[in-house]
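With one protein chain held back, the other chains of the complex are shown just where they sit.
Going by the order they are written in, the chains are A, B and C; count residues from 1 in each one.
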Amino acid sequence: MTTQTDIPTPRSPYVRRKTTRGNFELYSWVFMRASGVVLVVLVFGHLFVNLMVGDGVKAIDFAFVGGKWSSPFWQIWDLLMLWLAMIHGTNGVRTIINDYAQRDLTRGVLKSLLYLAFTITVVLGTLVIFTFEPCPPDAPAELLASFCTA
Amino acid sequence: MQTHQYDVVIVGAGGAGMRAALEASKGARTAVISKLYPTRSHTGAAQGGMCAALANVEEDNWEWHTFDTIKGGDYLVDQDAAEVMAKEAIDAVLDLERMGLPFNRTPEGRIDQRRFGGHTRNHGEAAVRRACYAADRTGHMILQTLYQNCVKQDVEFYNEFYVLDLLTDHDLTTEDIEDGAEVNATGVVAYDLATGELHVFQTKAVVFATGGAGKIFKTTSNAHTLTGDGMALAYRRGLPLEDMEFFQFHPTGLAGLGILLSEAARGEGGILRNADGERFMERYAPTIKDLAPRDIVARSMANEVREGRGAGPNKDYVLLDLTHLEPAHIDAKLPDITEFARTYLGIEPYTEPVPVYPTAHYAMGGVPTNIKGEVLRDGHNVVKGLYAAGEVACVSVHGSNRLGTNSLLDINVFGKRAGRSAAAYAQTVEQHLPIVEGPTARVEAQLSEMRDRPDGERVADVRQALQETMDANAQVFRTDESLNKAAADIRELQKRYRNVSVQDKGSLFNTDLLEAIELGFLLDIAEVTVVAALNRRESRGGHYREDFPDRDDDNYMLHTMAYRRPTSAPDAADGHVAGYFDHVEDFGDYKVVLGSKPVTMTRYEPMERKY
Amino acid sequence: MTAVLENSTDTSGSEAQAGAVSSFQVTLKIRRYNPEVAAEAYWEEHTVTAHGTDRVLDALHKIKWELDGSLTFRRSCAHGVCGSDAMRINGRNRLACKTLLKDINPDKPIVVEAIKGLPVLKDLVVDMEPFFASYREIMPFLITSGNEPSRENIQSQADRDRFDDTTKCILCAACTSSCPVFWTDGQYFGPAAIVNAHRFIFDSRDQGGTQRLEVLNDKEGVWRCRTTFNCTEACPRGIEVTKAIQEVKRAMITRAF
């Protein structure tokens, strides 16, 4: 008996789909930690000022916001917080999508949605902070910060 | 059924198999077939070390190593083989280091060495540091390193494939082959555990490296999978098994469990004590005490227990005392084995002595080979294209008792040699030899018979009965009476085996079926062991006959060769008949015929073995 | 040092002296699966008599040998050195041969199932190929260049100790199959591959560190680890797996900046 069949290894070898090397994951990983540390300051500062000082959440209204954003200090603070938190959060959710969405298509769709949400939110937020008019001319004066009438 | 063609097929992916694969795959198309994933092989369980006269820590040379090996084996060692091994040991260790094995280091950064039983300076003057080691997981590191290098060399593996038959162009159990006539190995038949499919490997050379057969005993340091497959397959094809009566019982198995505590424990200063706390080895081996060879220590321990000085509630074990050693030292040198004591017996070795008792450990015998690794079909003719190395083989470097650390060395030195010879031979063969018509028929018949038997005996019952009779009757102490009892029991069990059935009738991962097949191997190996032990009416090395307590060089300075032959065949196997070496035991449709083979002596005259 | 399943109520040392073994009943609830018989997995309970020093593996053997021969699992050495029998025991990855029955609460059935994240082939047997494929990808062998030394390489004791922990790995897959990231993203290299890369990256004799770091810098490489420590907790060899992963990450960062 001499059956001449050249048969490959019986169990199909497992192949990694594709290798994606490069430092992107490394930088994003470092960024998560670095931004996290900065965010601790920014977020805690934000929360403290908004919720702890004075009457806390009760005191938040248009005038309060107007008062804050009339100062470049808080403008920068909030801008930084917005960007860092959004990049941090988006990257975090990206990881989660990578973890749980197994089909390429699902991954793609979810990530597109995520990046869309990211863009809208960041653009909108940035615009608002910079184009903000603390004393809109046609608004009732009692809703505005005290300095508007001054 | 699938058919494959290779130049070299290696059966077994333990240390010997993979070392052979590394050599063979350099020059020949090689496949390794193993019933376990390579890294699961029992070489990984070896703890203590691998010796070589590197002289890294103190003066040493390979000639002393040769002498120790020969004396340790009670002069039944083939001295040419021992010389080869001791000489090539140095390169074997250095090869492994360069392959990446993380040996422990001396302060100068060289490979560290420690003491081990039976290894001495200047022919027995004092214990010498010769064992190279990686903590107490030397075997683990050897197995990993060899596997890693197989990955590097892209060696082809067939994992979880059980080799169930050896294909030859002559069946030696039935045909009468003349002296000098050519017998060739042509391939093997393997069973794929995952699918239940049979595969035929047609090949120019086969290397057997299937390891030991400790599961013929109940208390053993060996894995569940060490069922003597390679030995049994060769034996069933009519090839002899050499020196099967010599089985090593390692002194320090965890009492009741058989899990090994390496001799390194004693090498690092551990002391054996009886119930009275006495260091009893001082009485049995005054010079090297606890570091005497294993057969002597095991026997001394068993004797202490027999004479009522055993410890524990049933006075059935002795104690290994490490409590005088620094915990830090224990952690550095013996981390794994002290953890075994903690995990399995709940003993803290820092503060409490560990209960130990001898455990079946190593088969000195096996498939006879010469120093090139070629398998012999009688006293001197080789089977062409068939090689063996490791515990399955008998070159014989261990004689009647193996020294600690010589086996890891054996698998590396002779694994390499066998792999190299196999590839070299394969290169000289132009065409694969044809394999027999219906190569799988025998295996298929065996499997379907087992699978189709609706019900009958349970595999586990027969196996347990076998292991119990072997422990009771063929262990450290043996007599005519006990061995005859064992032989009778085995014959009975062979009968029961024909009525064994399995519950799992499927084809995927049918381990039930394979355990039944393995039981068949165990029965064959046990039978040969007992018959050979009955025949050897002397005490030598690991084989101790209470009714014949002395070594008898006049009649027994010979290797035992056991053959399976049809009942009608002539009784004497070859010309070298001495002592009782024409012994025949009938087992119904075949018989075990015992012959002999002279021991190769070069330089060392047999002397009394004293330590 | 080794992972324990539950903090047993009595670990009072020598009480378990060999010889003085008590026997008791244990029930095992095993997740069975045999594609030849049924497409669905199911649970099955068996009760056997066990002794004081028995391990889960002994109980499984009892069931296989005395009650149901078709129960399928891998095992070989029976003392925790070969890595065959990683399985999920009461919800955690353990070696069956290293888990003593007396350390588990015997009042409830012991739940035994296959490790997670690898395809189950039959009962407790999973397909290990993906696991070994990742292992092979990190180039688990010493890479050197230049002439081989005529004797051994010299390595100081401190350099040798540097990677001692990760040389203990027996490739049992308890870690990788305990990792939440691996369960859902089978492409992740997994802790075992990283442990074995670590073993070479920190070996002073090795010169392939950069290549290996490059491999693990993959999207599915070390950065996938979320430091959940399941791997460390599951490792039967007591390897500090998460620590090894951290060291590899740090090596990569040092290299990048």
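Methods note: contacts are C-beta pairs under 8 Å (C-beta built on N, C-alpha and C of every residue); 3 or more make two chains touch, one makes a residue touch a chain.
The criterion applied here is as follows: contacts and distances are computed from a predicted model.
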Missing subunit (named according to UniProt) among the choices "Quaternary amine transport ATP-binding protein", "Carbohydrate ABC transporter permease", "Succinate dehydrogenase, cytochrome b556 subunit" or "Ornithine carbamoyltransferase": "Succinate dehydrogenase, cytochrome b556 subunit"
Touching partners, among the displayed chains, of the absent chain: A, C
Absent-chain contact - pick from C:Leu57, C:Val120 or C:Cys235: C:Val120
Sole contact to the chain not displayed, among A:Met52, A:Ile76 or A:Val109: A:Met52
Residue touching the undisplayed chain, where the options are A:Ile76, A:Val109 or A:Val128: A:Val128
Positions on chain C where the hidden chain makes contact: 31, 33, 40-41, 88, 90-92, 111, 113-114, 116-120, 126, 130, 178, 180, 183, 186-187, 226-230, 232-233, 240, 242-243, 246-247, 249-250
For chain A, residues in touch with the removed chain: 33, 36-37, 39-40, 43-44, 47, 51-52, 55-58, 60-63, 65-66, 82, 85-86, 89-90, 92-93, 96, 102, 117, 121, 124-125, 127-128, 131-132, 136, 139-140, 143-144
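Please note the rule applied: only the chains that are shown with their structure count from here on.
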Pair joined by the larger number of C-beta contacts - B-C, A-C: B-C
Centroid distance [mean C-alpha coordinates] between chain C and chain A, Å: 37
Residues of chain A engaged with two or more neighbouring chains: 11
Sequence positions of chain B contacting 2 or more other chains: 194
Touching residues on chain C, where the partner in the complex is chain A: 129-130, 133-134, 137, 181, 184-185, 187, 214-215, 217-221, 223, 249, 252-253, 256
Complex contact set, residues of chain B against chain C: 36-37, 39-42, 44-45, 93-94, 97-100, 102-111, 134-135, 137, 140-141, 144, 148-149, 151-152, 194, 223-225, 254-257, 259, 312-314, 316-317, 336, 339-340, 343-348, 352, 355, 458-460, 502-504, 506-512
In the complex, chain A residues that touch chain C: 11, 13-17, 19-30, 98-100, 102
